[in-house]
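A single protein chain has been omitted from the complex, and every remaining protein chain is retained in its original position.
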Amino acid sequence: MGLKTKEEYIESLRAMNPTVYMFGQRITNVVDNPRIRAGIEATAATYELAEMDEYKDLIVTTSPLINEPVNRFTLPPSSIEDLVARVKINRTLGRRVGTCHQRCTGLDCLCALSIVTYNIDQEHGTEYHQRFLEFLKHVQKNDLTCNAGVTDAKGDRSLSPGAQPDPDMYLRVVEKKADGIVVRGAKVHQTGSLSSHEIIVLPTRALKPGEEDYAVAFAVPTDTKGLIHVVGRSTLDLREIEGCDIGNRLYSKYCPTVIFDDVFVPWERVFMCGEVKFASQMVLTFSSFHRQSHGGCKAGKIDCMIGAALTMMEYNGTAGASHHRQKLIDMIHRAETLYGCSLAASYEGKKQPSGTFFIDPVLANASKIHEGKEMAEAIRLMVDIAGGFVSDLPSDRDFENPEVGGLLRKYMKGVDGVPVENRIRMFRLIEKLALESADFVSDIHGGGSPEAHRVTILREVDLEEKKKAAKRLAGIEE
Amino acid sequence: MGLKTKEEYIESLRAMNPTVYMFGQRITNVVDNPRIRAGIEATAATYELAEMDEYKDLIVTTSPLINEPVNRFTLPPSSIEDLVARVKINRTLGRRVGTCHQRCTGLDCLCALSIVTYNIDQEHGTEYHQRFLEFLKHVQKNDLTCNAGVTDAKGDRSLSPGAQPDPDMYLRVVEKKADGIVVRGAKVHQTGSLSSHEIIVLPTRALKPGEEDYAVAFAVPTDTKGLIHVVGRSTLDLREIEGCDIGNRLYSKYCPTVIFDDVFVPWERVFMCGEVKFASQMVLTFSSFHRQSHGGCKAGKIDCMIGAALTMMEYNGTAGASHHRQKLIDMIHRAETLYGCSLAASYEGKKQPSGTFFIDPVLANASKIHEGKEMAEAIRLMVDIAGGFVSDLPSDRDFENPEVGGLLRKYMKGVDGVPVENRIRMFRLIEKLALESADFVSDIHGGGSPEAHRVTILREVDLEEKKKAAKRLAGIEE
Amino acid sequence: MGLKTKEEYIESLRAMNPTVYMFGQRITNVVDNPRIRAGIEATAATYELAEMDEYKDLIVTTSPLINEPVNRFTLPPSSIEDLVARVKINRTLGRRVGTCHQRCTGLDCLCALSIVTYNIDQEHGTEYHQRFLEFLKHVQKNDLTCNAGVTDAKGDRSLSPGAQPDPDMYLRVVEKKADGIVVRGAKVHQTGSLSSHEIIVLPTRALKPGEEDYAVAFAVPTDTKGLIHVVGRSTLDLREIEGCDIGNRLYSKYCPTVIFDDVFVPWERVFMCGEVKFASQMVLTFSSFHRQSHGGCKAGKIDCMIGAALTMMEYNGTAGASHHRQKLIDMIHRAETLYGCSLAASYEGKKQPSGTFFIDPVLANASKIHEGKEMAEAIRLMVDIAGGFVSDLPSDRDFENPEVGGLLRKYMKGVDGVPVENRIRMFRLIEKLALESADFVSDIHGGGSPEAHRVTILREVDLEEKKKAAKRLAGIEE
Partner (left out) sequence: MGLKTKEEYIESLRAMNPTVYMFGQRITNVVDNPRIRAGIEATAATYELAEMDEYKDLIVTTSPLINEPVNRFTLPPSSIEDLVARVKINRTLGRRVGTCHQRCTGLDCLCALSIVTYNIDQEHGTEYHQRFLEFLKHVQKNDLTCNAGVTDAKGDRSLSPGAQPDPDMYLRVVEKKADGIVVRGAKVHQTGSLSSHEIIVLPTRALKPGEEDYAVAFAVPTDTKGLIHVVGRSTLDLREIEGCDIGNRLYSKYCPTVIFDDVFVPWERVFMCGEVKFASQMVLTFSSFHRQSHGGCKAGKIDCMIGAALTMMEYNGTAGASHHRQKLIDMIHRAETLYGCSLAASYEGKKQPSGTFFIDPVLANASKIHEGKEMAEAIRLMVDIAGGFVSDLPSDRDFENPEVGGLLRKYMKGVDGVPVENRIRMFRLIEKLALESADFVSDIHGGGSPEAHRVTILREVDLEEKKKAAKRLAGIEE
């Protein structure tokens, strides 16, 4: 037990036996499947950095719960310092992996449960918090990765869960037994579900009386019976399968649909069951944490994009173009805005009744609103700087072809002194950074839809205080 | 001779024998290769519509040159009406194919040559214009598709063509013979080169004395000896190869790198050879026409995106969400802005000495500047409206899998009454509309880089008139 | 009768006797009041240009109605050429006066009446169109300026006219007599009401059965009994009153509130009375014409702003700053976008049953949406380029003060060779162009609120066609 090395992490996944489908086929060796493995490697970076002198202090700390060194990805924050560390680690990792490292969502669930189970217990006299702490000890002691099972299938979005023609469109309890519950439904866009040891399920929206079956939170291992992971398509997935024309040579991302086909959960892993009033608090707490996480990792991804754009300017001979420098500044500005608002949300965090610290939701959502709009703009700027070969670069196999490879290398040459291979590789990376669907869509929909972020800041700020200020200056008494 | 049917067009391509590589392999049957064929189908739509009652009047007209009905894609404009028709046809086709139809670039070359060869002759006493008209007759009589060979490899972009370490980084004449010239170089991002009968080469930038070898314009069949087409990678290319998970079920786009490995061009097909002073005029005239073309087709592509977003709102049950309606309006506004500026550029066109009409370059570039920035935003809005399955929808093969297909279909259901297949297909289409690299990058770099469009409007407007107006109002006499 | 010279125009206003208040005082000599006069001068430019060789052809044409030369500001368009001329004249005038020339609104009413009175007559068998044509002859023969009385006081905007606690919040008929009607209400933001001979009143919104009293259109002279003009405050109004620190030395703008305190209108000047069904068509037709007008004049105003910014770059020694050039391009791009969409709306106009041509409403509104957002950005860019003295330039009286004037001139000097007075004057002009409230707010609210423009394009485009296109590509049959 204790901190896992990168290798131990991968072997621990190898020891699991999840039910997985991809391209219509059952996948049995998850860890050595190149597409899934590229995602696992991204999560593995969270273990690797914990071993590296350069990053160890950033990532490893002592858990007050088990009084042992833990990876911060298993640690609900018990101080402002912990909140801030989340953002800085995520930026470091985002820059390092150039995509999503996939380990934040589980942590964000742990953070939310650490606050809300306590609050439920206070009102309902339940014992969820203690159950949760036992689970958390297990996670910390074994340095586990968890996955956030939050987003439901949703069916007809104009109807509430209880009003859907098919009652399973939101995950629900279909049976309660002496030793646990049976749940049915699907959680979609499950980033890194196969890089995780456990999946933590939370409700995805506010619920009302009569929807008790949907108010359920729990954790189960990702290879639990009845759990089916279907790895969907992404734009560049076959590149990894074929081992050819890969942009990010080290890491990637995948987001299965996870079906809960009547899965049994023992009571000791059930953290909410029927308390509809707290569904909203649970999902909002999770989401706000997750939006803070994005402020770090996406800034880190823009760092990569800036680095790629800048390198391409050097390779293309356009490093001196003043309009390109302006575009770089626009990219930097976006990265720092995401980061700044997310950092501020952390520093302005507040202690909750359970002792866990919660971020400032307005500032965290302010960061996310920028992400939802500005990541696309940062991508556009990078592509503008890089040039047209982002769209149609010949394949590695063409470059290797004895008949045309030499000619292609001749014509792909940029400035003197830079090997043509480097320019080719950087174009591939930029294609990946720009047009990998998993990342592109997560910039927009990760952590809830853009409108959800917007509504949150309207709801959370003190509008009365602002009206009062304006009326005083206008000389209006009330 | 005369107008080709869609089938005749495809058979005419089948009769050609170009040298083609893709994924490191020589492709001999171009027309039946599913990836290339999807692109050919898009161009074929320009033939198909000319046969359809609904569109015939829009696309077919009588050429004053051959006095026969021709497809407008072979017709340099000899009136404002002709200029305007270009934009409207492009919007119709953009909406119909949902991607690039690939036949405008060749027309834009014909338009530019039709103006500039005349101007060169006036100054140099050459006979390029007559040669060009003969070629044009051939194109019109056979209803040919041409491809624009404009963008060079460029090497180190801080160096002019003549100063490159490798003199071939811009296509150049390496030998002049009695019966023609031999050229060497590469033209990159050659959208639809294999959907074309002819490739028309123009210089890609202004040139100066001493760079005469680079000042060359000509046309050769796309299967000429020495011409090598290398079809590069795009994000979704293997979907077409595999016939699975295809978003746009009818059309696609591809953009080979075309290498001119010492290609012979007979004098009667040489339209410029050494007149460096006119290189700038040639490329600017072409580019301005091409930017006008984009104003039509990209508005048409946004039409598709609006249609997809709206349909998805209906499928998801979000048709009543006021924030989604605002996003639709933002999409519509972008489409109409591209279209409006491009239309205005056409209506404000002017007759040139050769008799051909030229668009207003400021308004055409104003349209293109919007495209370079706002297509990405339109995509982002569409993805925002559609939801997360743009990123990770399970494969068709998963849906067909007997073990999980049923469960997947159950959970992918949207509103009642819409077959789940429809929702799945619309997600796939949106993925394609958003994340196909060929289109995505062409929005930004097609018709020259965004900075080129910007510099053009600064250069072309009358700044003195504006200063004079301001000084008069300020009471400043000079 | 016939075309008025500028002087005749001003004398014709002097002959009128409107009821006017400003700063709490009754104004009897309107024409020589410096604040109002500056606005009258702007309208006078529409007469002056009609006399100038340079502009005559642009502005004067023959009216098919009276078969005499008329100023185009009295001419409902009977051709595409007429529609296009509107935009070009407005751009020319906007650039010349650097603010609003105030004569378009009346023309836009004439245009709307020319279409809608005919349509009402067709349905109701009324004789409004003939009455209108008689009025139009009067306007054309006397080269009159009309003012658009459209925007009502509106009261509680969540309530319809008939549901307001005070029934006068929308102008209405309070009495019908044998020889005419009596109306009561107020029309607000009446740009140039005192520069006009006639005020033309239209309903401001759609109406429903039961609101017949509000469905009223008519024209009365601006000095009719019961009409009260209250000239409100604008940010820089006292500069004109005091004749000091004036930015635009020639022209300005003012927008009274006009109260109809039981005004009698003879039947021959009533163009609609009770036909609620047509209220919506009337206001939408007017608004669309007015939005097209803005596309011209506001582009002209940006021209002035570009000229001012560019001149200031030369005066400040920043003409070589590449980031300032980028900002100029951003300004030019905005001007051309407004203009391009408005031009396109004109070229794509369609003949209406009455014979009058109507613009394309989608493109006209696309232009206006840009205005509502981008004029503010153009202003910001101009101020960014100009520098801080836009905010706090010493007064002319300080510059004239013997004790400090010399020191101030010493320190206000820019580049060598430019008189310091010129730099001072240009700063004043920029202050006026940026921060005059009448223009600033008109950019946003002129021609209806931004949301009105947005809703219009959503309503007017063919959404079904777009959905059909997307479904075809996705392979969805219905």
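Each chain carries a letter (A, B and C) given by its place in the written order, and its residues are counted from 1.
The rule is short, and it goes like this: a contact is a pair of C-beta atoms (placed from the backbone, for glycine too) under 8 Å apart; a residue touches a chain by one contact, two chains touch by 3 or more.
Since this is a predicted model, take the numbers as computed values, not measurements.
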| item | value |
| --- | --- |
| Residue touching the undisplayed chain, where the options are C:Met16, C:Val60, C:Ile80 or C:Ala376 | C:Ala376 |
| Hidden partner chain, touching residue among C:Glu198, C:Glu336 or C:Glu431 | C:Glu431 |
| Absent-chain interface as seen on chain A, which is shown | 84, 95-98, 247-251, 303-308, 310-311, 325-326, 328-329, 332-333, 336-337, 339-341, 343-345, 347-348, 362-363, 366-367, 369-370, 422, 425-426, 428-429, 454-455, 457-458, 461, 463, 465-476 |
| Residues of chain B (touch criterion as defined above) contacting the omitted chain | 322-323, 326 |
| Interface with the unshown chain - residue positions in chain C | 21-26, 151, 153-159, 165-166, 168-169, 185-186, 188-189, 228, 230-236, 238, 244-245, 254-257, 259, 261, 316-321, 323, 372-373, 376-377, 379-380, 383-384, 387-398, 400-401, 403-404, 407-408, 410-416, 431, 434-435, 437-438, 440-442, 444-445, 449-451, 454 |
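By our rule, only the chains that are shown with their structure count from here on.
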| item | value |
| --- | --- |
| Central chain (distance from its CA mean to the mean of all protein CA atoms) | B |
| Chain centre separation (chain A, chain C; CA means) in Å | 52 |
| Whole-Å gap between the CA centroids of chain B and chain C | 40 |
| Centroid distance [mean C-alpha coordinates] between chain B and chain A, Å | 37 |
| Residue list for chain B, restricted to those that touch at least two other chains | 454 |
